[in-house]
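As you look at this complex, bear in mind that one protein chain is not there, while each of the others sits in place.
Here the chain labels run A and B in written order, and each chain numbers its own residues starting at 1.
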Amino acid sequence: MSDHAHAEHHEMPFWRKYIFSVDHKVIGIQYAVSALVFLLVGFSLMMIMRWQLAYPGQPLPILGKILGDTAMPGGVMAPEFYNQLGAMHGTIMVFMGVVPLAVGGFGNFVTPLQIGAPDMAFPRLNMISYWAFLPGGLIMLASFFVQGGAAQSGWTSYPPLSDIAPAGQTIWCFGMVLLITSSLLGSINFIVTIVQLRAKGLTYWRLPFFVHAQLVTAFLLLLAFPPLEAATVLQLMDRLAGTSFFLPSGLVVSGEQLKIAGGGNPLLWQHLFWFLAHPEVYVLILPAMGIVAEVIANNTRKPLWGYRLLVYSVVFVGFMSFVVWAHHMFMTGMGTTMSTFFQTTTMIISVPSVIILTCFIMSLYGGAIRFTTPMLFATAFLPMFAIGGLTGLPLGLTASDIYLHDTFYVIAHFHYVVAPGTLFALFAGIYYWYPKATGRKLNETLGKIHFWASFVAINFVFMPMFFQGMAGLSRRLYDPTIYAHGRGVQALNVVISWGAWGLGLAQLVFIVNFFLSLKSGARVAENPWNATTLEWATPSPPGHGNFLTEPVVYREPYEYSVPGKANDFSPQFSPEGDGPARPQPRGGA
Amino acid sequence: METAIPHLVEPHPVTGIPNGKFGIWLFLASEVMLFGALFSSYVLIRVGAPHWPPEGGLSSEVLNVPLGTFNTAVLITSSITMVLAWASCKMGSLPKFKLWMAATVGLALVFLVVKYFEYSDKFHHGHFPSHDNFYGIYFVLTGLHGLHIVGGIVVNTYLLTFGSKLWNVDREWFTNRVENAGLYWHFVDLVWIFLFPSLYLL
Partner (left out) sequence: MDETKYGWWLPVDVSTHGAKIDQLIAVLHWFMLLLFVGWGIFFVYCLWQYRARPGHLAIYAPVKAIATKYIEAFVVVVEVFLLFGLSTPVWLAYKSQPPDESKALHVRLVAEQFAWNFHYAGKDRKFGRTDLALIGGDNPVGLDPDSAEGKDDIVTVNQFHFPVHTPVILDISTKDVIHSFNIPVLRVKQDTIPGQRIPVWFEATDTGHFELGCAQLCGLGHYRMRADVLIDTPEDFAKWEQENAPPPQEAPAAAAPENHPAPEKK
């Protein structure tokens, strides 16, 4: 191998090094930063929506004027603008925020380092993935400026509504095709990298749990996304070429018979969509679990409890996630056999989730827990994910779903999984690997302020939604006070909105910390957290080609507090299993 | 400029294949899901239709079966020439490779030309995708397949021209690339073998 010779080639032009880079670390950071920006955009859309929900029909101060008369006539939000915000919030958060951060960002940056690879298996393909993702995202955002505004049929884009929606929906479809392509190329890259490029001695049972999670995630992306691509192509045809794949005969829209051939089936879209979108839920949560596992093991200073059980569980979850999709469609009039099948598979998939959570909690038992900022976020992930997971039960059972389907209970449920669940785990990851990426630590005090403010605020946002859902309040309502049961829980909407704006403020702390620490954070050496996995054998930040010498793995990933050793961590890469492999130039944590 | 990636050319000891071949198999797995989803949609829409094709008659009367059969033969032949191109690489003959690869590209072009005539005939009769779902699914499936053919032509032409410079650098690497392109090409061929009977004959 000649990577040493190559390491000297540092004088690349700027655009080659930072823009069209093929280095997985640069691409990972590009993904992460873009995704964080998109997350902020998606969150901002929601903060605007929350005004209308808290104070229906009242003009929004200042911003109402800026957004213009089409969106906010007289400063009051128009219903179609509300729908655009809702649809784009979902799309941005899922497809442009969480997945690119969890898979594109952390997957790209951390995975090759953790398996001791010099880069991804296909570096140029990796670059193409990013450069399909970014235009896809920007096109999506641009759709706000076309005639009729952005997509407004929900992130699920159910036809016929989406078939007859304004031009923004077409742009949504094109954006999705790019995002899907990006994910597909990325997932191929991840699988090949993890299978082919592992360092010497790094067997599957020595892989960090994070890598296992990424591997399963990549398989989900690879196999679940193509059906959505097919569905998107069919929807594009319906919209542009006048076909009627999702349109049955005899539709009358606004008193006019639709001039189409007909014969299509609107449920076809739902099947194709949810065939992707349920595995997608696990695409969101599995990398998060991977990050939590890393952070928990590192901060409890003991091996993960039930490591193999965890791996079996995620693989099983991955398989099962392909056969639960129709539990999103219980109310479409499906037969009893089908609904019983899908509620049974749904209950089955909850079992490995319980096991995963149990393993994490048992990992705390007997530890010596350091409450660093990443650990705070990872710890908070556990009860938040538990709430999200448990409240999935009434939705997965057909009988209780009759009442709860499409209410705010659903919103509360999946946000507990994705927002204080996955996003908290992703924050844990940012705080944990930021030193590796930049060579500096994020400020701990600001980090703790960020955590506690977010933790409190986010529960004010999502906890009241369970009660709104219980009261029967439907989702996606521009003005919930139309209904008597909506007026009954309107006070909660005010609480939620202020919670959301508070949550927004809390993120400012993070943004300040992010940039401040880039300039003046405490410098760190290779292994600031005294961790055991391979990424900590490289310099911080790692140079091109990652490892100074070819890494060799000697033991399991989480050998902390091994009896009889001088240090409480035995890195995978240290032959003696006794503290750092090389003397550290400067003190770590 | 680029870091040396392990198993770029030499096979991985456990999987027994280099990265590229592994990648192409995964890509094909996702392609199976893509076409599988479209096929399922086709089945669902067809099962829900009172008559297929909706305007009456038989698929074999609406579509041109002789042209379709001819195209099937063309694609199968191109798969054979593709294998011969790869075999020529294996046997160390670049000129023979170029001959067979040119034949493959040529046959692919023949396929597209025939497809062009089929399409323009349909358009002449006013049978656009919007005519009914039969034409809708026909144009989507064959159109997407056609795009895959175009993709194959681009890749094969690259290997035939600029890409063949790699032959002088690393023969094995180049041969692997030809093999990967071949795997893809056989897949595209295979999709057609499903498309032809299910659209034209059934």
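The definition used in the following text is that a contact is a pair of C-beta atoms (placed from the backbone, for glycine too) under 8 Å apart; a residue touches a chain by one contact, two chains touch by 3 or more.
Since this is a predicted model, take the numbers as computed values, not measurements.
**Student:** Could you tell me which displayed chains border the chain that was left out of the figure?
**Tutor:** So, spelled out: the chain left out of view touches A.
**Student:** Have a look at A:L63, A:L125, A:A241 or A:V562 and name the one touching the chain we're not showing.
**Tutor:** Checking each option in A:L63, A:L125, A:A241 or A:V562, the one touching the absent chain turns out to be A:V562.
**Student:** For the chain left off this view, which of A:A54, A:L236, A:I355 or A:I458 is in contact with it?
**Tutor:** Of these options, the touching residue for the absent chain is A:I355.
**Student:** Identify the residue among A:L125, A:I139 or A:L477 that touches the chain left out of the display.
**Tutor:** Reading the full complex, the residue touching the unseen chain is A:L477.
**Student:** Of the residues A:W131, A:F174 or A:F467, I need the one that contacts the missing chain.
**Tutor:** Of these options, the touching residue for the absent chain is A:F467.
**Student:** Out of A:Q114, A:S129, A:Q169 or A:Q343, which is the one that touches the chain we can't see?
**Tutor:** Going through A:Q114, A:S129, A:Q169 or A:Q343 one by one, A:Q343 is the residue touching the chain not shown.
**Student:** Tell me which stretches of chain A touch the chain missing from the display.
**Tutor:** The missing chain touches chain A at positions 78-80, 83, 86, 152-154, 158-161, 164, 247-255, 257, 265-267, 300-303, 305-306, 331-333, 336, 339-340, 343-344, 347, 350-351, 354-355, 358, 361-362, 364-371, 379, 382-383, 386-387, 390-391, 393-394, 397-400, 402-407, 467, 470-472, 474-485, 487-489, 492, 560-563, 568.
Keep in mind that, in the parts below, only the chains that are shown with their structure count from here on.
**Student:** Could you put a whole-Å number on the gap between the CA centroids of chain A and chain B?
**Tutor:** 34
**Student:** Residues of chain A touching chain B in their complex?
**Tutor:** 1-3, 6, 9, 12, 16, 22-23, 117-123, 125, 184, 187-189, 191-192, 195-197, 222-227, 229-231, 233-234, 237, 241-245, 260-261, 263-265, 268, 271-272, 275, 544-546
**Student:** Within their complex, state which residues of chain B touch chain A.
**Tutor:** Spelled out, the residues of chain B in touch with chain A are 1-7, 12, 15, 18-19, 22-23, 26-27, 29-31, 33-38, 41, 44-45, 48-49, 54, 128-133, 136-137, 139-140, 144.
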